[in-house]
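Missing here: one protein chain of the complex. Every other protein chain is in place.
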Amino acid sequence: MSEYNSMEMMICVAARFMEDGCSAVVGTGAPCAAGMLAQKTTSPNMLILFEAGGVAPLLPTMPVSVGDSRTTWKALMASSMTETMSLTARGMVDYAFLGGAQIDKYGNLNSTMIGNDYRHPKVRLPGSGGANDLASNCWRVMVITPHEKRRFVEKVDFITSPGYLEGRSSRDDSGLPADTGTYKIVTNLAVMGFDNPERQMEIETLSPGVTVEEVQENTGFELLIKSDVHETEPPSKETLRILREEVDPHKYIIGR
Amino acid sequence: MSEYNSMEMMICVAARFMEDGCSAVVGTGAPCAAGMLAQKTTSPNMLILFEAGGVAPLLPTMPVSVGDSRTTWKALMASSMTETMSLTARGMVDYAFLGGAQIDKYGNLNSTMIGNDYRHPKVRLPGSGGANDLASNCWRVMVITPHEKRRFVEKVDFITSPGYLEGRSSRDDSGLPADTGTYKIVTNLAVMGFDNPERQMEIETLSPGVTVEEVQENTGFELLIKSDVHETEPPSKETLRILREEVDPHKYIIGR
Amino acid sequence: MKVYFEGEGELFTNPDPDIARKHFRKKNKTLVDKRMKIEDAIGKFVKDGEYIAIGGFGGVRVPTALMHEILRQGKKELGLSGHTATHDFQILAAGECFNRCDIAYIIGLEARGISSNARKYMESGKVKTTEWTNAGMAWRFKAAALGIPFLLGRQSLGSDGIKWSASKVIECPYTSKKYATFPALYPDVALIHVHEADKYGNATIRGVSIADHDLARAAKHVVISCERIVDTEEFRNDPHKVMIPYFCVDAVCEIPHGCYPGNMPFEYFSDEDHLKEWLTVERDPEKFKAFLDKNIFSCKNFNEYLEKNGGLDKMQELRKKEFLEE
Partner (left out) sequence: MKVYFEGEGELFTNPDPDIARKHFRKKNKTLVDKRMKIEDAIGKFVKDGEYIAIGGFGGVRVPTALMHEILRQGKKELGLSGHTATHDFQILAAGECFNRCDIAYIIGLEARGISSNARKYMESGKVKTTEWTNAGMAWRFKAAALGIPFLLGRQSLGSDGIKWSASKVIECPYTSKKYATFPALYPDVALIHVHEADKYGNATIRGVSIADHDLARAAKHVVISCERIVDTEEFRNDPHKVMIPYFCVDAVCEIPHGCYPGNMPFEYFSDEDHLKEWLTVERDPEKFKAFLDKNIFSCKNFNEYLEKNGGLDKMQELRKKEFLEE
């Protein structure tokens, strides 16, 4: 594990899921790095969007805000939030990258509050921002997050951004668009998906040297385990070089 | 009557109703001439709009289309139909100028079809265009039209643009915004309004030399007559000069 | 939440965003060269029986060249969005290309008069119609562009038009007031003439955009004709210019003067004489047939049509007229 840190690993693994020619709304930080890396490796024709209105910029550096001027640097459009959000509603956007303080076994995300009373939160968090919107209308949600027991909970205190809600058909039943939902969770320990009838989080691949038990120990609920679970392919030297030299030379993200 | 023709008279009279600082969506032809004349006389601060998106142009000549490039000549915005129509929906537009093949005693206008079967019209007309939209959402509708019996009918064959529908409160009951409706009908014979509880067409002023009987003879239904009916003030020489020299020097409209 | 009323008009397209979503998901989001010949663009993207919508405003920024090609290729049984349709409607009626129409404004050419041939076609019983308004149609494109099944409005309430529309009148659950609903319109194809486009389909419009911002987003396929192809750098250097992004667009045809005899704002004014000729010659079916043969069916391309109607001299004259230099 000494050849790369876990942030580098997560970014490289997440980037790999971006098939060529896909479209994605990315945020600041790791998602943006993953998007930029994908464009330089697996998905040269990827369409990168930012929720405040940046469309297909030639990102010169990492943005500090999803609305800052980097997101429209040599862009094809400096549009609006309404434009980006309506693109997701029309089904034009394949991927959204989201995070949260908590994630549960159905891939629901919480970024609103900790506690059990909305009117009196133990801890107030920022709220949805555009996360709920993207989780509702993009085809697939990607999550890049450190794997911690306090973060991976049986049930989130507040569903800010919907995953599969209570599993099975409950997402569809709520009225959310068909065939959408949380796609992959990329952590320092594993890659997990929901490709099962229960729509529960399931270990698909394990980071090099990590065991199923170790993942389970760091998770607050019981994970499903895919029958063919195997090791996550580590990032190639070339991919790491591109990430370090071209995507994040100042180590804003990968230096964390 | 030899000092001006009836088109000149109607334009001058209609322009007079535009109080200073009002806003109006105008069409091509007489309405546009009335708007331009008002700007040069009674309403120098009038905001002129065109339904296809022209906002506050410095009209160099008469447009041939409500979307042509004259409607955005030195304009403040070359916007969209959505913009103009949403302005009317928000209550930002005082006046709309409309016409039609038929008008009835409640000020309803027909520009869709002649006949009594929509599926088999005797004569197909262009349809609403933006007329219904403007009649629905602008505060006041102005009509400039020749006064003919076949045009002024008891009941229009088809309500394209709503006036007071069946009179009394029926316009409000339909769900149309409160305090809106047909305001003045300016013809070669008279100016008529609807300022009565029945919301029926009522003679307010008569063109010089015209009698109530003459107006009634040219109307297909019984008109109400305002108690203080009097003569329409004829256009002043200065107003006529501006109309002829500055508004329509090529006599596109007033030469008809 | 009450539904007070439902119009009897037929919905010619399905307003369900989920059907559109499946299509849009598959749309190519890659920067690929979409320039093609007009014959190929119309041949590939306008199919008999499909529903088409025309950008611009009747005689303003209309894709005349694309429509002539539809006639030459003999497209039939199209559905048509009659949204502020004037000369565009006249052309497609001349070819009897459509058999159903959402009507906001048809057969007329605004102040210029009525197309007698288009009127005859609409009175022939050959065309199924549903009745709307300009804002109603703009709202329908807006709903589609927003990915929602309908938009509210108060236009149409109380009119006879709403009876022959596919609007419904509902009670607003917030205000308890009546509002009409305008169902999303996702055309199969939109044909839009623009000022400039790059080879990928990024396109910029000057002058009024009418409903084309939303139309380009609502349509399942978009064919762009443009006055000029420009380099993508022009857009990347000023990302406020693009009104229609490339991923909405399927074909780009460079056709200078492609809106003639219409008015292309900031380029050339309408040829009022030629539009008058259309209106006049239509009254005599024999002459009209010859007129169409000459101006459309016998033309190998759009330039031949332009040449037959004054060529470069006329184009320069109309440019001067646009800039009030006549």
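Order as written gives the chain letters A, B and C; numbering starts at 1 within each chain.
Here, contacts are C-beta pairs under 8 Å (C-beta built on N, C-alpha and C of every residue); 3 or more make two chains touch, one makes a residue touch a chain.
A quick note: this is a predicted structure, and the numbers were derived from the prediction, not measured.
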Chains in view that touch the one left out, judged over the entire complex: A, B, C
Contact with the hidden chain (one of A:9, A:22, A:52 or A:254): A:52
Sole contact to the chain not displayed, among B:41, B:137 or B:188: B:137
Contacts of chain A with the absent chain, listed as residue ranges: 28-29, 50-54, 60-61, 64-69, 71-72, 78-82, 85, 89, 112, 118, 120-121, 123-133, 136-137, 158-162, 165, 170-171, 174-177
Hidden partner interface residues of chain B, rising order: 20-23, 45-47, 55-58, 72, 74-78, 86, 88-92, 94, 137, 139, 177-178
Sites on chain C contacted by the missing partner chain, in the whole complex: 1-3, 11, 15-18, 142, 146, 148-153, 168, 170, 172-175, 177, 179, 181, 183, 206, 240
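Rule of thumb we're sticking to: only the chains that are shown with their structure count from here on.
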Contact graph of the chains (line, ring, star, complete, other): line
Maximum centroid distance from chain C, chain identifier (CA atoms): A
Distance from chain C to chain B - Cα centre to Cα centre, in angstrom: 28
CA centroid of chain A to CA centroid of chain C, Å: 40
Rounded Å distance, chain A centre to chain B centre (Cα mean): 58
